[in-house]
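These notes concern the structure reproduced below.
Left out: one protein chain. Kept in place: all the others.
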Amino acid sequence: MSMNNQGRPSQPGVAQDNDIPTISGDRGLDLEARLIFEIGRDGVTGVDFPDIAVSDARLGGLRRKAKVGLPGLSEPEVIRHYVRLSRQNYAIDAGLYPLGSCTMKHNPRLNEKMARLPGFGDLHPLAPRAATQGALALISDLMTWLTTLTGMPAVAMSPKAGAHGELCGLLAIRAAVEARGEKRLRILVPESAHGTNPATAAFAGFIVDEVPAKPNGRVDAAALKAKLGPDVAAIMLTNPNTCGLFEDEIIGIAKAVHEAGAYFYCDGANFNAIAGRVRPGDLGIDAMHINLHKTFSTPHGGGGPGAGPVVLSERLAAYAPLPLLVADTDGFRLVEDREQLPDGAKPFGRMCAFHGQMGMFVRALSYMLSHGRDGVRQASEDAVLSANYILASLKDIMSAPFGDGPCMHEALFDDTFLEGTGVTTLDFAKAMIDEGYHPMTMYFPLVVHGAMLIEPTESESKESLDRFIAVLRGLAEEAKAGKRQRFEGAPRYAPRRRLDETAAARKPVLRWKPDPLPQAAE
Amino acid sequence: MSMNNQGRPSQPGVAQDNDIPTISGDRGLDLEARLIFEIGRDGVTGVDFPDIAVSDARLGGLRRKAKVGLPGLSEPEVIRHYVRLSRQNYAIDAGLYPLGSCTMKHNPRLNEKMARLPGFGDLHPLAPRAATQGALALISDLMTWLTTLTGMPAVAMSPKAGAHGELCGLLAIRAAVEARGEKRLRILVPESAHGTNPATAAFAGFIVDEVPAKPNGRVDAAALKAKLGPDVAAIMLTNPNTCGLFEDEIIGIAKAVHEAGAYFYCDGANFNAIAGRVRPGDLGIDAMHINLHKTFSTPHGGGGPGAGPVVLSERLAAYAPLPLLVADTDGFRLVEDREQLPDGAKPFGRMCAFHGQMGMFVRALSYMLSHGRDGVRQASEDAVLSANYILASLKDIMSAPFGDGPCMHEALFDDTFLEGTGVTTLDFAKAMIDEGYHPMTMYFPLVVHGAMLIEPTESESKESLDRFIAVLRGLAEEAKAGKRQRFEGAPRYAPRRRLDETAAARKPVLRWKPDPLPQAAE
Amino acid sequence: MRYLPLTPDDRRAMLAKIGAPDIDALFRDVPGEAVVPVSAFDLSETKGEIEVERILSRLASRNVAAGSVPSFCGAGAYKHHVPSAVDHLIQRSEFLTAYTPYQPEIAQGTLQVLFEFQTQVALLTGMEVANASLYDGSTATAEAVLMAQRLTRRPKAILSGGLHPHYAETVETVANLSGVVTRSPVTPGKAEDIAALIDNDTACVVVQSPDVFGLIRNLRPIAEAAHAKGALLIAVVTEAMSLGLLESPGEQGADIVACEGQSIGNGLNFGGPYVGLFAAREKFLRQMPGRLCGETVDASGKRGFVLTLSTREQHIRREKATSNICTNSGLCALAFTIHLSLLGEEGLARVARQNHDRASTLADRLARVPGVELITPAFFNEFTLKLPKAAAPVVDALAAKGILGGVPASRLLPHEPAARDLLIVAATEINTDEDFAAFEAALKEVLA
Partner (left out) sequence: MRYLPLTPDDRRAMLAKIGAPDIDALFRDVPGEAVVPVSAFDLSETKGEIEVERILSRLASRNVAAGSVPSFCGAGAYKHHVPSAVDHLIQRSEFLTAYTPYQPEIAQGTLQVLFEFQTQVALLTGMEVANASLYDGSTATAEAVLMAQRLTRRPKAILSGGLHPHYAETVETVANLSGVVTRSPVTPGKAEDIAALIDNDTACVVVQSPDVFGLIRNLRPIAEAAHAKGALLIAVVTEAMSLGLLESPGEQGADIVACEGQSIGNGLNFGGPYVGLFAAREKFLRQMPGRLCGETVDASGKRGFVLTLSTREQHIRREKATSNICTNSGLCALAFTIHLSLLGEEGLARVARQNHDRASTLADRLARVPGVELITPAFFNEFTLKLPKAAAPVVDALAAKGILGGVPASRLLPHEPAARDLLIVAATEINTDEDFAAFEAALKEVLA
């Protein structure tokens, strides 16, 4: 999930500090780190290689003459630098990370260990077939888990993240439409959709048509059906949706879509709410990406990598991109050649070099084997239970626009409860940082004003949820009581106060550059 | 190295804080962690095993009836708990750690990786000989490095840390004395010695006789020689000594010791200053332990484990404890049986089960192979250079009792420069914590008042040393200028203010206990 | 289940607070016909670590790890030595289990890394700006083509015959939608005359150097020809380490560089995750895809970093975004940054020379094998051999002898007759003389 800054002040307030400033600029265990370019120098390296000469004979006259400009650092300096930097980050391993739509669940260490087995981590993608049978078998096992859990007949494994999976699904739809000799260029996308949905639709050459939401947080099925027509290729619906609600009319919508000759793309980022209980295939979905980095807990790594396999219905399966994994009598084989396709396959193309995010596949399968079907279901139930517990525990003091009914895996609040307090959603979130919590997703989905989307996941204990609830209640009480002090200019206890995003965008400094006039050495 | 609290106030002052307290008690990334016993509960575990029943038939009537009393926690909770705790620690990887005598040098990650190779990390100590040839070869290689670097003919590998090595050396000496049919019960120990030296001597059944230091920080050789006599079994000298100085009369001392029929034990904790330049064997030393966790950089791990192999002279080699490693035509063999000893061996006994700290051996050999003899020498030189650089850069503002001449790998200061400022050595050290530095060793060695012993090691860049120097200069200036504010009650930016050590010792609470009257669940 | 902290008691208490009779009540919005029992899934039940480890280790042992045998596969993925510090650092909880740095006050670690990464990528490629990573080299190339189409408002992309065929297919898959992609002929061991194909409809030419056969290409004349027609030159690099020894694409006039960063800091991983490096001239900044990290100050005046220029991105701009990318390759970028920090100027130059030296030595040895011909006159660490027979079965025969002998060109170009007998061979700093001797001997036997 990502952040939108609608209504979000990006100029920081003024910070006040009446502590004794330190001489070093560091404070206890809060340690600063300059840029490697500022601490590195010539004459040292963190990797030892012999200093051999090579001739120019086979370099085509293109041997590098200029220096690259990289700083030299020894290993201890590099380790210290990145350890210090790491300490400036929040992480699931350090605390509750309630980012709605992002599914910051526990990342088991076993999965890291498994992904590093040399047979996986040190396997070349183009090694001969006989040398890769275990890897192909693993992909096949994972495909079985994904198709079984979703109740879909096929899955394309190569997409590298959710958005890439969306692209894969839409390209399959495009190919299917074309195969029928039709021209359908419109895609219906609810206004509550994640930004990648319209972006992907445009990327794939479609025209995006927004569908409004109903007051109950679901897509307006009537409006949607009204927009269906011969030029509509597909709808892109998120389910459970970005308000954390199950699209209760989904089966009817699917039917209408299919009747109109269109396809049903489902954004599966929230599959973690229903895995093991509900099969998307039973809902009439034609294509859905699964963020292995959400539902199946491959670590987010500060922004990636992820993996976004796409399950496909019978209607779309033939269009899955290359490579295709097939099993024959002497083992597994990757089909990469259009002239050797299995019967009926009509791949629309290729999503990327090689065959997908193997490192994530290992982790995801390790997660699935560990949980089992029972554990996957229990995880979904616990995620939903925890979100509802938060909703029930906070809706009296914070405002929950859809708080009448149960939610799925995330609880949505809006900023009504802050009205007239002078405290904004952003202030509220930044005050959470001071309390030792990562803020929830803010200002998303767009259909709710000042949205705060809380996804606790199944990884929190009740005691952890209770503490979190108590802190949010405390903050809400103070805001309502007009005690603005802790909100203004928050955070005050983080490694940085609020950052000036406006300045950053106005005059972008996107890389370090050496001083134009280097100083003389001291 | 360890800390002595002579002259060290252990009652904290009163802390003042005019920040806004948080509701949670956490502050930004400074996250608190309760005890596992306070967060755990029944009904959950972090390891999955089937719940099988076993019969009592083979349990000798001693099946456990009472609960152990351990809390239940899931894996995510355990990970978060220990990650949060870790973040309350300082570490070499986070900053300069100038603990004199402790040698907090860089711990290369390669060594960690090597120690975890299954052939080492997953090798049973009593596996059949044929299954352990690589491990025995590794120990043999390490023995070659240690004996070659020290110029000594033999080495006992089993001692588990420096103090254990001291014990090993003294027991060898005791055995040698007894073998000569003599009774020598006195051991001469300089007053500057590390606490383990007298403690070990007593542990080994000897009487400790203190030898004073000279004003130049060396042992008083004349006084020492005067104490030599037929009841003296050995002297225990640290070289370079705990003032960071080379015992310049060492060769003469060794001669006198040998002439008196005694043995020369050297505490080799500071070997890192001279490795690759000076061979202790050339100085007349009979036994010396080597802290692999100092000189050869196996990580300190918050207090251990270490390894303390003891090199032995020709005069003591025969008495090395079991097991003995021998090579014969079909490979290596451990001699564990007194009736199968190689010629001349008269082991005094056994230091511990099995054969020493293999995990540390792998790391130390990895360090040695990486450095090579040239790198080991360069490391010693850089350590000495860095200590002298600190001495030269600070002796005008802080007081260096032996600052006239060069030091070895550590620079010693005393508290003369703080006289009349109201700031103590302890205050000064605690103010360093606020500046993001671990304090130096304080109040040790005992021969200097309010000692501050700074060992930068070879692992710091000049830039890092310069920053450290600047901060210490700044602190010294403020102390001298009477600006006591930042010293009083420091540290203020660490996870804890000063801790009440008196209270801890007066009424020791050494373990968690369940509340006598458990509260009703909320 | 070890990962789930809630106990049965907790669940009961929570349902009570919610006021729900049971868990099913929370799923009441799900149409009844769509709810299935757990038995509907023909999948295994929960397992402990021991069992999972056993299953996955068994699968892993059925693969041949590159480090376990003499190994010479390249063609877009390279086996290099990654210093042990890298993996240690990227496994720090605070890097591994953090999300995208949307709250900069508690994400300066990730953000500063990205800023350092962008700088390193810009320096290495010789470009002015770089983004915070894309998925991999192939998708970066596709993004570069789309960006060129946007910038020039022209439809045509010309792909060099030396471009990795997987890259070419990836580009075609997306760039054909709104434009036209043409491929120039495959000329193994030679540079085709791509400049001749550029016309006034051409948005960009895409040239890989070293190309898929290992041949070093001179980009200067192509850049000049492209610029003369108002087209852009997109340089593709699949072996990032080559930039330590070769002139950067930026110096040669490239407008956009798409590069696979796997070689630096990242393992082979059977093809992913890798890390796409994406750099361009500063004037194209607003059309760049992906995240950008920028420097700024906080309210107390301290330097800090934030994600910036996000008005290019999907979460702000939605269907008008420059790309749909969201999750990228953060942790792989971190590994890249750490490895390159460890190498530094000198280390990179040395390891790059080592690669070239190793490959040259191997090329000379293998070219001595009867019937074998070296067809790449200029290369970094990878070259192509013409064998006296089809390369694919030779590679299988070598594998049976415990040698991963490179990639048969026919695997990438199944319908290119010229490719049939070609073997693409890479050697890096990890290959020893013993590896070479074993390869040479085995190849002799197989060809005999």
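First chain written, first letter: the chains are A, B and C, and each begins at residue 1.
Note that in this section a residue touches a chain if its C-beta (ideal position, glycine included) is under 8 Å from a C-beta of that chain, and two chains touch if they have at least 3 such contacts.
Only a predicted model underlies this, so the values are computations on that prediction, with no experimental measurement involved.
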The chain left out of view makes contact with A, B, C
Out of A:42, A:56, A:396 or A:477, point to the residue that touches the absent chain in the complete complex. A:42
Absent-chain contact - pick from A:110, A:167, A:353 or A:452: A:110
Touching the left-out chain: which of B:23, B:135, B:287 or B:476? B:135
To test your reading of the contact rule: which positions on subunit C touch the chain that is missing from view? 2, 49-50, 81, 83-84, 88, 91-93, 342, 429-430
Just the residue numbers, please: which parts of subunit A touch the chain that's not shown? 28-29, 41-50, 72-77, 79, 83, 108-110, 112-113
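Definition applied: only the chains that are shown with their structure count from here on.
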Distance between the CA centroids of subunit A and subunit C (whole Å) is 19
Where does subunit A touch two or more other chains at once, residue-wise? 75, 79, 83, 87-94, 106, 108, 370, 433, 459-461, 464, 491, 494-495
Please set out, as single numbers or ranges, the residues of subunit C touching at least two other chains. 1-7, 46-49, 83, 85, 88, 93, 105-106
